[in-house]
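Got a structure for you, written out below as structure tokens; questions coming shortly.
Here the complex is missing one protein chain, while the rest keep their positions.
For chain A:
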Amino acid sequence: MNLKTRLHILKRKYRGSKWAPAFNALHTFLYLPDETTHNGTHIKVADDLKRTMNTVIMAMVPCLIFGMFNAGYQHNLAVGDIQAVAGSFFSSEFWTLDNFLIGFWKIIPLVIVSYGVGLGIEFLFAIIKKHEVEEGYLVTGMLVPLIVPVDIPLWMLAVAVAFGVVIGKEVFGGTGMNILNPALTIRAFLFFAYPTWMSGDKVWVEGAVERTNEIAAGANLDAISGETILGSLAQGKEVAFSTWDMFMGFIPGSVGETSTLLILLGGLFLIFAKIGSWRIMLSSVLGASVMGLIFNQIVDAGVITETSKFYSLMSTPFWEHLIIGGFAFGTVFMATDPVTASQTNKGKWYYGFLIGFISILIRVFNPAYPEGVMLAILLMNVFAPTIDYYVIQGNVKKRLKRLKVKTA
């Protein structure tokens, strides 16, 4: 008796029991189910939600792997073991096993905690509410480790994931029903509950916090400081990285969001696969560029002088805003979440544009936390249904007008 038959018999056995959702979730991971159509269409497309979600994860894998190398690289660079990368993306200083292993051992636990806690809760809810385990968390679970600082304590991550999944998603009815992007809900929770772990210049490089504590305890060591580009700009400091480094991603930041190049490739792949919405991505870039250009114009007009604390961020060329901070990652992987974004094609243009626009606005004017894309997306998540409402009203009005013309 082969595996397929054995699992089929087990599936029969569990049918109707409370463990059925859990069993089916695991079973369907191994085998596409034997379900057939009834009435309605007798044939169906090859795509299902698992495939869709899996495609998004595939687009993120390069960012994850790059993040592992980068975590090790930033650490080794900060402690002075290696030289800074010069030039090419395939620099031999960066792609070393040593760099990778440091990052690997830091980041894999983040992935495991994220998936373990999140999927655990999903299974629990599925069993209690007697529905199938839906795939939404597959993407969320991958996003979460990519958008947190590498040194975040695992228990904090676990608490945040639990909060995000329960409050951000399950209370609304689970996958497909949530209003806020669950991954960003998790990040926002971390940001407001444990701000010292989510901002400043001590959290972005592996080992920096530990070193600070050792120094405080009296050890005679140099502090590791790894400031993000935005952090430097917000404080009016000189940026220590070239534009090329920023684009390639050899900079400190959250685990997976530094390499604009790989995010761009991931985004292009998602557009090609017709999974990610190009409307949202494009309009978000447009929105950010417009806001950036407005700030550049204000600086050019001499309204803001160099003495202003907003000067350095405002004078950053608009296109550079696109490659620093989490903007690119947020636009490609978070703003495009179909459940929380606008659901009409026209609405997606407004939604994306406003995300880009507000991201840069918050980025420039928020002194405490110089990144705006998370808050911009969460804000627009809330407004997405309103945008859709007005877009659909346009269609409704057209219909009413047609009726009036007839009766008049």
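Note that in this section contacts are C-beta pairs under 8 Å (C-beta built on N, C-alpha and C of every residue); 3 or more make two chains touch, one makes a residue touch a chain; residues count from 1.
Quick note on the criterion: contacts and distances are computed from a predicted model.
Participant: The hidden chain: which UniProt name fits, "Autoinducer 2 import system permease protein LsrD", "Lysine 2,3-aminomutase", "5-methyltetrahydrofolate--homocysteine methyltransferase" or "Na(+)-translocating NADH-quinone reductase subunit A"?
Facilitator: UniProt protein name of the non-displayed chain: "Na(+)-translocating NADH-quinone reductase subunit A".
Participant: Spell out the interface residues on chain A facing the chain that's missing from view.
Facilitator: Listed in rising order, the touching residues are 4, 7-8, 24, 28-52, 54-55, 58, 132, 134-136, 173-177, 272-275, 277, 338-339, 341, 343-345, 348, 388, 392, 395-396, 398-400, 402-403, 406.
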